[in-house]
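Some chains have been omitted; the remaining ones sit where they do in the full complex.
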Amino acid sequence: MLTFPEFIDYAGTFVFAISGIRLAAAAKVDLFGSFVIGIVTAVGGGTIRDLLLNATPFWMQDPKFFITIFIALIFVVIFRNRLVRLENTFFIFDTIGLGMFTLVGIEKTILYGHPYWVAMFLGMITGIAGGITRDILINEIPLIFRKEIYAGACIIGGALFALFDYFPLTRNWADVACVASVIIVRTIAIKYQLGLPIIQPDSDYEGDS
Amino acid sequence: MLTFPEFIDYAGTFVFAISGIRLAAAAKVDLFGSFVIGIVTAVGGGTIRDLLLNATPFWMQDPKFFITIFIALIFVVIFRNRLVRLENTFFIFDTIGLGMFTLVGIEKTILYGHPYWVAMFLGMITGIAGGITRDILINEIPLIFRKEIYAGACIIGGALFALFDYFPLTRNWADVACVASVIIVRTIAIKYQLGLPIIQPDSDYEGDS
């Protein structure tokens, strides 16, 4: 039997993989290339985190992640005409996955002996770097840098984790606070189309370095 | 004297470097930048593999790889007007190089104690990640995701390696089976313009995550 965190971890892998496979297919990438992009989307963030932590990448120690991504590939092929109707379901899993991936990244970083601020940053990387790599591979400007509070939700989740984890009385709630805040911030941002401000660029600045 | 595998390894490095240098030059990258892109193309895949294996990157322990790439740079400068006529020769080396790089990646991964399925994936990364990084640096959609069975050939080679290596009677043929199958699959795919199917995207799907 899967524990609940394991279920969410694989569910997060599944929906991240689906987002990669669908965007790859939309960019006319072939079936196997789509599978590779699905893998990168789902495990890329955790892989970069593990390299920074000098840990063996998690997916090299558990074939269930690749199996999950393979099932996602078959799922996309079979249900490709019905996926649009499932957008809301995907959004829910994607958001839960973002929160869970952030938490997994934070906890692993702390386990490796780093302070909260490093954990917050690596938690964010765990959540967003797979999607950024996917966008780079299909040559789009990473949407993550243009959207309603995505990376920022991970940092808010990390900050609440640190706050709750720091005080003994609230320590047991740190995990829940982290995941819940990511989900809530992200959902509110999407619902009300909230975004962070953009620094108004100097009109004549072209960039020179 | 070079052994045959060493000869093929440096020959693979040479042709991968030439492909990087030529594409960089075509994108108006200067001479030194082209050298850097040649390096990335030739050693990028093996470097990512070594980072994932937590090994010191192979080229940091043997200057002959950089020397080979420098010779490739001089070769492109001298023969730039005659390279087109050599396309077929390059294709042969490029394909042999792909097969050899895949095999090198598989064997190193197994040496580090990982199972076949990890070795197949890291063998593929060894073969293709340098070319993908090259395409990202010169801001093209990685061709590898659009072409006749490229990454797929590495996986087929890896699967045959695993099959032959698993049974004692055929173990000695695993290397040959791997390299030969990559070369054969790739040659047939190019000759008959075979590609893997593309998942027909939903017409109204724009991608949102």
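A and B label the chains in the order they appear, each numbered from 1.
In this text, a residue touches a chain if its C-beta (ideal position, glycine included) is under 8 Å from a C-beta of that chain, and two chains touch if they have at least 3 such contacts.
Because the structure is a prediction, the values reported are computed rather than measured.
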Complete-assembly copy number [criterion: all chains share one sequence; 2 shown]: 3
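The definition used in the following text is that only the chains that are shown with their structure count from here on.
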Cα-centroid distance, chain A relative to chain B, in whole angstrom: 29
Interface residues, chain B side, partner chain A - complex: 51-52, 54, 114-115, 117-118, 121, 124, 132, 136, 139-142, 144-146, 149, 151-152, 155, 195-202, 204-209
Residues of chain A defined as touching chain B within the complex: 19, 21-34, 36-37, 47, 51, 54, 56-57, 60, 63, 66, 76-77, 80-81, 83-84, 87, 90-91, 94, 131, 136-139, 143
